[in-house]
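Coming up: chain A.
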Amino acid sequence: MDNSWEPKILAFLCNWCSYAGADLAGTSRIQYPPNIRVIRVPCSGRINPLFILKALQGGVDGVLVSGCHPGDCHYLTGNYVGRRKSATLKRFLEYLGLEEGRVQFSWVSAAEGGKFSQVVGEVVQDIKKLGPIKRFVKK
Partner candidate 1 sequence: MKNPYHPIPMIVKKASVETTDRMLRTLQLSFLNEEDAKAFRFIPGQFCELSIFGKGEAPLGIASSPTENGSLKFTINKAGVVTTALHHIEEGTEVGMRGPLGNGYPIDIFQGKNVLVIGGGFAFTTLRSLIAFFLHPENRNKVKDITVIYGARMPGLLLYKEELKEWEKRSDIKLVVTVDWGDKDWKGKVGLVPNVLEELAPSSENTYAVICGPPIMIKFTFPKLMALQFPDERIYTSLERRMKCGIGKCGRCNIGHIYVCNDGPVFNYAQLKKLPKDY
Partner candidate 2 sequence: MIQKKIREKAKELLEKKMVDLIIGFGEWTLPLRTTPIFVRNPKEVDHLIWNSFCENNLSTYLHKFSHFKVGIVVKGCDARSITALSLEKRFKPDQLYLIGVPCQRMVDRRRVKKAVKGEILRASEQGDQIIVEGEDFKTALKREDFLYSSCQVCTHRTPTLANVLVGDPVEEIPMTETHPDIKEFEKKSPEERWKYFEKESSRCILCFACREACPMCYCEECFVDSSNPKWIEKSLSPSDNEFYHIVRAYHQTGRCSGCGACERACPMEIRLTYLTQKLNQNVKELFNFETGIDAETLPPLSTYETEDRQEFIK
């Protein structure tokens, strides 16, 4: 594979935890790979599966959805509802034959700058292994 290829990853971060976590990583000077492009959403429960699919169709190599830990949701239950959507969507996409790891999920709180950096690092590693997205992309 071409070594110069760097994956493009879209990250949906919830406003209250993960986005703040990313912010903390930044202000604490914790390094993480520059492959992610962030879209801030009110809550991980706000994620419509259409967003993830549209991103993949548009050619991003991976999608990360990150929200508050269970029990910490600013809207009390948004991340619980989101969790069910995530679980079913992930399973379904993998069943269809989209590679495991293209779409990933995490809980990152506002205090977990370190965890955010670690999660992004792992996701980038996973997707580098998978290579550029070929299936489903609109040519």
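The set was built so that all candidates are chains of the complex that A comes from, given by their letters.
Note that a contact is a pair of C-beta atoms (placed from the backbone, for glycine too) under 8 Å apart; a residue touches a chain by one contact, two chains touch by 3 or more; residues count from 1.
In this text, all values refer to a predicted model and were calculated from it rather than measured experimentally.
A.B. asks: Given that every candidate in 1 or 2 is part of this complex, which one actually touches chain A?
C.D. replies: 2
A.B. asks: Which residues of chain A touch candidate 2 once you look at their complex with the stated criterion?
C.D. replies: It is residues 49-50, 53-54, 57, 70-71, 77, 80-81, 83-100, 104-107, 119, 122-123, 135-139 of chain A that touch candidate 2.
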